[in-house]
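What you see is the complex with one protein chain gone and the rest in place.
Chain naming follows the written order as A, B and C, and within any one chain the residues start at number 1.
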Amino acid sequence: MAMVCLSDFEAHAKKYLPKIAWDYFAAGADDCTTRDENILAYKRIRFRPRMLRDVSVVDIKTKILGSEISFPVGIAPTGFHQLAWPDGEKSTARAARAMDTCYIASTYSTCTLEEISAAAPGGLRWFQLYIHHNRAASQQLVQRAEALGFQGLVLTTDLPYTGKRRDDVRNGFRLPPHMKVKNLERAFEVCKMSPSFHSLRWHAPHETKATGLDPSVTWNDIYWLRSLTRLPIIIKGILTREDAELAVRHGVQGIIVSNHGGRQLDEGPATIDALVEVVEAVRGRVEVYVDGGIRKGSDVLKALALGAKCVFIGRPALWGLAYKGEEGLQDVLRILQDEFRLSMALAGCASVSEIGQHLVQFSKL
Amino acid sequence: MAMVCLSDFEAHAKKYLPKIAWDYFAAGADDCTTRDENILAYKRIRFRPRMLRDVSVVDIKTKILGSEISFPVGIAPTGFHQLAWPDGEKSTARAARAMDTCYIASTYSTCTLEEISAAAPGGLRWFQLYIHHNRAASQQLVQRAEALGFQGLVLTTDLPYTGKRRDDVRNGFRLPPHMKVKNLERAFEVCKMSPSFHSLRWHAPHETKATGLDPSVTWNDIYWLRSLTRLPIIIKGILTREDAELAVRHGVQGIIVSNHGGRQLDEGPATIDALVEVVEAVRGRVEVYVDGGIRKGSDVLKALALGAKCVFIGRPALWGLAYKGEEGLQDVLRILQDEFRLSMALAGCASVSEIGQHLVQFSKL
Amino acid sequence: MAMVCLSDFEAHAKKYLPKIAWDYFAAGADDCTTRDENILAYKRIRFRPRMLRDVSVVDIKTKILGSEISFPVGIAPTGFHQLAWPDGEKSTARAARAMDTCYIASTYSTCTLEEISAAAPGGLRWFQLYIHHNRAASQQLVQRAEALGFQGLVLTTDLPYTGKRRDDVRNGFRLPPHMKVKNLERAFEVCKMSPSFHSLRWHAPHETKATGLDPSVTWNDIYWLRSLTRLPIIIKGILTREDAELAVRHGVQGIIVSNHGGRQLDEGPATIDALVEVVEAVRGRVEVYVDGGIRKGSDVLKALALGAKCVFIGRPALWGLAYKGEEGLQDVLRILQDEFRLSMALAGCASVSEIGQHLVQFSKL
Partner (left out) sequence: MAMVCLSDFEAHAKKYLPKIAWDYFAAGADDCTTRDENILAYKRIRFRPRMLRDVSVVDIKTKILGSEISFPVGIAPTGFHQLAWPDGEKSTARAARAMDTCYIASTYSTCTLEEISAAAPGGLRWFQLYIHHNRAASQQLVQRAEALGFQGLVLTTDLPYTGKRRDDVRNGFRLPPHMKVKNLERAFEVCKMSPSFHSLRWHAPHETKATGLDPSVTWNDIYWLRSLTRLPIIIKGILTREDAELAVRHGVQGIIVSNHGGRQLDEGPATIDALVEVVEAVRGRVEVYVDGGIRKGSDVLKALALGAKCVFIGRPALWGLAYKGEEGLQDVLRILQDEFRLSMALAGCASVSEIGQHLVQFSKL
């Protein structure tokens, strides 16, 4: 089977992953409307391609928060990479470095931050954080990440409680015994969390105090994070102009427009639709990124045309890992890179700086 | 089979109920367009979720006409609960009381009002009324309900004649001989209705005088009802701003936006769409509720965001009964409650009073 | 099999008619887009039903051009009724009279006008005319119709050439040898038409002179028709405001908004959509009717709400004939009548005069 486009990797993963792992990665909340809308919304955007513009050289490099990456696609934070490939996040880190792009390592990694760092020294990495009831544990994680050379801190805001993913509930999803949420193990040596914490079983919100996530977090906690680290803070999960404005006012350096892959509140906006509103509110004061629904190089071009500085891929990275680990993820990234470069050329753009809103229009359908 | 969401109860009911009963509960008028639109219209509403708002405590309690309920979901009036479960409306009453919410008992109950009251003393209940040719019989019903402690009188306005539900016509639907519309039996001891009354067979309207329903009812009859009882009057079946205004002017205390589950006039508006127009017309002068199409906790959140004080569920309650009687209906309510609380948290609302129109937008699709 | 709604008759006809006859009746031009749109367009119209308006008596009678009919549904002109039922148009005439409504007999009838008249003396009938190259033949037909007591003359304007109905071309459709287009036989005794005239085979327009239809007809020919008869002239096939205005200026008494059941120019407007534009242009100066896509009583209500004085049914009448001749067509009409009366009642209308545009809105979907 030739791996020609990202759907080929999806089909492969669906066929070869254990059902419980596939279901976990594929899951969306409730009816999965938002998960699917993330993809469909890209289809409603039409290019306005320009001709005869000398695209003999197409420069796809860009910078995020001052660091150069080879093209504007990074790896979004997703959990439990060992479910996809034995080496887990170590492979992810190596692939990202090989392709010269940014990898956002999740709190819910099955490798420690130290293992991830050691696997691909010098790679550009950010660390994704959930704030827990035990603030000391969160503080320790942030400071470990900074010490290990992670260059950004991504605060996820859309998971005060876990969304209701029906298949996970039916499957009674939990990690196999030989996998661990290793970062938290160490962090919680000091704080003694209940073992059920790792199960990620769906609980009705009034029963979920035991997961350790702190649903009382507010905008003021940004100041607390600020006091812990000199890393730039990127806030993830913003979907409205109001929250975008609040994020800027609270001094973050970046915003990731995200709905958690449609895994949290179902029937919120597709991220590419929300991007428009957020970019408008931000007016260039901080960088804006987007994740969710990226399946082709031309999706990347659309996101950039609508104001994103870079996009992040979640599930496609996992499919790449599931295919051939580090090598499979590189294949996925390389396909996106080639497709992105080609779509730039066919739209008449010779460099990322030439991409702008004039390139797209929303279809009336 | 795990019961994870309301569709699981629907699938169970479809599998285990006698076809004639399933068809009766599932029936919509004509092409069932409005029945299905009630659900689809919710899908066209998108949340605008807000982040970082301290949802460690989520208070889902509310009040309807001054009575506190544990969350804003009550039981809509539907007929013939014994078709779903042997104990019929007695089980419904017990489940509603156990979950601390409001049950609207139908005129077409298969238990008497007295049996319903005795099954769950102290529960919050309203009584649903059709006005019959025999006004004395209707008066007697209203006064029995008031004497039994029912706390509201719900007048259904959208059934001057029964809608044309094709499956019921094909099935020749009528109640099994051991079930009776008991409230009317007693009422009609005084008024000698034709036995065909109970058959509910579809007649062309010019043949249906025999059903006993009075299609000559007008707004002036609200004054007559007012003269019979001190109970608050809630009017059910309103779909336009014009009728909402008339309802307020005629002194009702509440409006239920309803299209009878799509069982009466096909191709009217979905109730969640009509809610917007009714809420706008009412301008807070009376409480507005809505039924039809509620299948998830987030649907409840949408209805409240658009101005409903509370929603009522019809078919899902019957599926719960069909699953395990009182216990099954509690399962249904508990799932809705958990989902509602979770969707509030994920949308950034810590109490019902924080829910507002800013939380939603209508999708252009 | 119970005949509950018009689709039941359609399914029956599809099952029992010879394929070549079914295909001929069902045919639409080209991709059949307009044929299907005629139906779908009704689905995009939503009722705004009103409550509590005393619908104990629902008067569905109306008048067209001064003649009372029992309800606003007549029989549209369609050809070759013997393909559906041995007695052909004689049965149609009897059913229309029995149901007290108007039947528009087609030029392409398989019975003569004299046979039709004799079958149901005193019934309200209009005669549908195509203008042929041989004007004397057309004149003779008009004058025969008038002499026989037909009360209106319907000029079809949308068939200068026959539309391309692919199935008819594939089937090589032509009438079985024992059926004849009898009206024309007699008319053409004087004018010697080529026998291929009756074949109705699809020809490219440059080859179709032989069909006898005159594609050079213009608005001035209305004056010629006017000079031949005192019958009111109703013009059929109008789809634009411009042509509606011309029709009024040329002195017609009525307009039938029609696209020939989607059998002529594919991808023109659905008739219910075109009705709005025509009614607006006509401003009450002449009566406006509509055909195409009527499948339920509530479709009739929608058409009247949008300004039609009456609707005409084409294919459903043929399905009724195919089911049981005269009796089957009465069944079809009776179902539409009952459904129309019921939908009026459920929408809050006690008489046809209460039906108005306030009852409907166009869905945004």
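In this text, a residue touches a chain if its C-beta (ideal position, glycine included) is under 8 Å from a C-beta of that chain, and two chains touch if they have at least 3 such contacts.
Keep in mind it's a predicted model, so treat the numbers as computed, not measured.
For the chain excluded from display, the touched partners among the shown chains of the whole complex are A, C.
From the options C:239, C:322 or C:352, the residue with contact to the unseen chain in the full assembly is C:239. The omitted chain makes contact with just one of the residues C:105, C:124, C:142 or C:217: C:217. Contact with the chain not shown here comes from a single listed residue; of C:12, C:35, C:132 or C:164, that residue is C:164. As for the chain not pictured, it touches subunit A at residues 2, 4-5, 43, 45-56, 58, 296, 298, 337-339, 341-343, 345-347, 361. Where subunit C meets the missing chain, the touching residues are 30-31, 33, 44, 157-158, 160-161, 163-164, 166, 169-170, 204-206, 214-219, 221, 237-240, 242-243, 246, 264-269.
FYI, only the chains that are shown with their structure count from here on.
Distance between subunit A and subunit C, defined via averaged C-alpha coordinates, is recorded as 60 Å.
Not a single residue position of subunit C touches two or more of the other chains.
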